[in-house]
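The complex is shown incomplete by one protein chain, all other protein chains being positioned as in the whole.
Which chain is which? They are A and B, in the order written, and residues in each are numbered from 1.
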Amino acid sequence: MSLPKVVVKDVSVTFEGQGRPVMALDRISLEVGTGEFVCVVGPSGCGKSTLLRVVAGLVRQSAGDVHIAAARPGTPLTAMVFQEHALLPWRTVLDNVTFGLENRGVLRAPREARAKEMLALVGLTKFARHYPHQLSGGMKQRVGIARALANDPEVLLMDEPLAALDAQTRTIMQEEFLRIWADLGKTVLYVTHSIEEAILLGDRIALLTARPGRVKQIFPVNLGRPRGLEARASPDFGTLVEKIWAELRDEVVRASAEDAAPGDGV
Amino acid sequence: MTLAVPFALLAAWELASWLGVLSPRYFPPPTVIAATLAQLLVEGALLSEALITLTRLAAAFVLAAAPAVALGLAMGLWRPVRGVVEPYIVMLYPLPKIALLPLLLILMGVGEKAFVVTGAITAFFQIVISTVGGVQSIDPRLIEVGRNYGAGGTALFRKIILPAALPAIFTGLRLGLGLALITVVAVEFVTAKNGLGHLVFRSWQMLLTPQMFAAFVLIGLIGLALTRGLRALQRRALAWKPEVGWL
Partner (left out) sequence: MRRPAARGWESAIAIGSPLLLLAAWEAASAVGLLRAQFFPRPTTIARHFGELLADGSLPRHAGTTLVRLAWAFLLAAVPGVAVGLAMGISRRVRDGLDPLFAVIYPIPSVLFLPLLSFVLKPADAALAVTGAITSFFLIAYTTMTGVQQIDRTVLEAATHFGARRGRLFIKVLLPGTLPFIFTGLRLGLGLALIVVIAVEMVSAQHGLGALLWLSWGLLKVEDMYAALAAIALLGGPLLWALALVRARLLPWLPDVADA
């Protein structure tokens, strides 16, 4: 087992809610190995996105530690791919992809070259000079991925990147992810609602409890690599789906009960 | 744009005026108005008045625009600034700014300064309000992108906040200009000795109705040109955001 790349240790996050504080994560611990693809699933509101943001340094944890092993000083620790692409609408596709590099002071020529490489990887070379509003949802999402990859982060963070797409586009994109990841071998922490997607893409799956989020159970995925969409047909796939769903179900029920009649305090 | 309805109305007016159904003294036929307009334009009198009004408008707008955008941004970015300034805006917003004219006349004497400042104040409020709204409605995800991809401090402001708020700022500037025009013309109507607004007033008092209507039409055309022109400019400048409001 390779050295852990990301170590999340006993992290708790509490938000100031409408008057009462809300605990989003409760002493959660998780490790991601170098080059590993770890998927995080859980019911709505369990704090999966918050976890990602803590790793990204966008949210400060109230307690606990996050450590990312930096193998290459000078490269950014994380780059996030957002659910609703979050592209800057006033920049062209190319300028969006170079954004991270631009902020790090990389000169125009090398950063545009790298951006074009990434665009080729996601198949959007022809759209370099387009504006986001001219692209479809799937294409915008691919730009988001290119942007993250162009930044060459130590860890790739993905926050339900395919949730806003229709099922067909989503399947195509899942295939893309498998291909790109096989190529680049990045460490990935991937949040998703879909068990099937998590199993298809991941090496391990971390199942979170309902709010406040903790790791309920970790499921290894034994589907072998390289992997393609046909993995969905394998019997192991179906068994794993049922196994995870059995555990997830309780949490989902617990989460919706909590939403309907929120308890007081934490 | 189908011009059928306005055309029909003008034709009806023309007819009614000639027939005396509409008193031609008070409502000269559109053709007479058009002729007067052309004549006055050629003579130059109308143009010089228009120029005076436009100069006041430009001065008012320039006076208001930069400080208003700056204040709006400051209010949007920093809570304390907003906390201090907002009560004044809330209190003064419902006040018709033209009511400040007498006060300004006392402060600055009867003259250009008071006229321009009254217009500037109206524009100022609008631009501030639009700008604050623009900053506050920035998609928080875009801020996250900025932070996650290494844009901090001034870079975040320059590369994310400013461009994201720009459409609202632009709209505010557009609306502010329109309001400034209305205020300047109203001030001219009420108290100035020159300008298009005053021309309307003077023509009214002297019952020179063709001239009054001609000035009227010119003001309408200027207003239309400004609003339409600025909307087109906004659409071009912000090509990445094709939809612009109807105002």
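In this text, contacts are C-beta pairs under 8 Å (C-beta built on N, C-alpha and C of every residue); 3 or more make two chains touch, one makes a residue touch a chain.
Since the model is a prediction, treat every value here as computed from it, not as a measurement.
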The one of B:38, B:66 or B:95 in touch with the missing chain is B:95
Considering the complete complex, of B:132, B:145, B:165 or B:238, the missing chain is touched by B:132
Only one of B:135, B:156, B:169 or B:219 touches the unshown chain, namely B:219
Even though one chain is not shown, subunit B touches it at residues 1-6, 9, 23, 26-27, 79, 83-84, 86-103, 105-107, 128-129, 132-133, 178, 181-183, 185-186, 189-190, 197, 200-201, 203-204, 212, 216, 219-220, 223-224, 226-227, 246-247
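FYI, only the chains that are shown with their structure count from here on.
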Cα centre of subunit A to Cα centre of subunit B, whole Å, reads 48
Touching subunit A in the complex, subunit B uses residues 139, 141-142, 144-145, 147-151, 155, 159-160, 163-164, 166, 238-242
Subunit A contacts subunit B in the complex at 53, 56-58, 76, 78-80, 82, 84, 86, 88-91, 99-100, 103-104, 131-133, 147, 151
